[in-house]
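First up is the structure itself, then whatever we jot down about it.
Of the protein chains in this complex, one is absent; all others appear in place.
Take a look at chain A:
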Amino acid sequence: MSTMTLTQDRAERAQTKRHSRLGQSTGWITLAKVFGVVALAMIYIPLLWLAVMSFAASPLSGVPFPLTLDNYRQLGGDGRWLPPLWTSVWLSGLVALVCMLIATVVGRSITRMRRPGGVILLTLLPLFVPGLTTGAALFIFLRTILELKLGIWSIFLGQLVWALPFCMLLILVIASRFDLRLLEAAEDLGASPWRRFWDIEMPILRPGIFGAGIFGFLLSFNELPRSLFLRGLETTLPIYNWAMAASQQSQVPIIFSLTTIILAVTLPVMGAFFWVLFVKLDKS
C-alpha cells in the first residue's frame, strides 16, 4: 500500500506544480489510478500465486492447501536441473557482457554520425522480428547453408541478436544526450583519447551501459524460441523447464518451486542493482 500513497502523493504534487488541464479534473486521475492498479495486479498476483502454489501438495489442482515443502525436497533430490541452470547463468552473463561492449562501441559511433536515422532504424528493426522467425532463419542459415554443428555458440548467437537491439536502445537514449563538447574540453585540458573516454564519456554513459548489461542478461536468461532452434544438443534452463512442463506431468510441481527460487533470487538482486545504479551513484 505504501507505493500507492507514494504515487498519489506525487500525482498531487505534480498537479499543484503544473496546473495541467488534465490534472484539474479528478476523473482522469481516478481512471489512471484504476488502470495502474489493475496493471500491477495483473503482474504481481500470478507471480505471488505461483510462489504460493509451489508450496501446495498438488499445484495443478488450484487449491494451495495442504501446504508442504515436498516440491522443494523433490527439487533438491533431483539434480537434473542444475547443469541447465549453470549453462544459462554463464551464457547469459556472456551475452550481457558482449551486449554491453558492442552496444557501447556502436551506440557512441552512431551518435557521432551526420545522419544516424537509417542506421538506427536498421539496428532496432530486429526488435519486431518474431523469435521463432529469427530462430528458424538462423537455423537454416547456420545448419543448412553453412553446414555448421549447432551448440552453445549458436544459442549465444541467437540470444545476442535478440538482446542487442534492446541494449542499443538503452545506450542510444543516453548517448544521444551526451554533449560531445565535453570531450573537446577534456582534450583541451590535456586528456589523451583513452582518458577522455574513461574519465568523461564512460561515467556519463554508465547508466546506459549497466542498463544494457542488465537487460542483456535478463533477455538471454529467459529466451526460449531461438534457443529451441539453435540448441543442437545443449539445454538451457528455459529449455529444461519447457521440456519438463510439456512432457512430464509429474515434473510440473518442481518447476513451480524452481521458478519461485529464481524469482526470489533475481528480483532482490536486480532491485539492489538498480538502486545502486540510479540512487546511490547519482548522489555521490
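Please note the rule applied: a residue touches a chain if its C-beta (ideal position, glycine included) is under 8 Å from a C-beta of that chain, and two chains touch if they have at least 3 such contacts; residues count from 1.
Throughout what follows, contacts and distances are computed from a predicted model.
Undergrad: Tell me the UniProt name of the left-out chain, picking from "Sarcosine oxidase subunit beta", "GGDEF-domain containing protein", "ABC transporter ATP-binding protein" or "Succinate dehydrogenase / fumarate reductase iron-sulfur subunit".
TA: "ABC transporter ATP-binding protein"
Undergrad: I'm checking contacts with the chain that's been left out. Which of A:I29, A:A191 or A:L224 qualifies?
TA: Of the candidates A:I29, A:A191 or A:L224, A:A191 is in touch with the missing chain.
Undergrad: At which residues does chain A meet the chain that is not included here?
TA: Missing-chain contacts on chain A: residues 179, 181-182, 184-192, 195, 199-200, 203-204.
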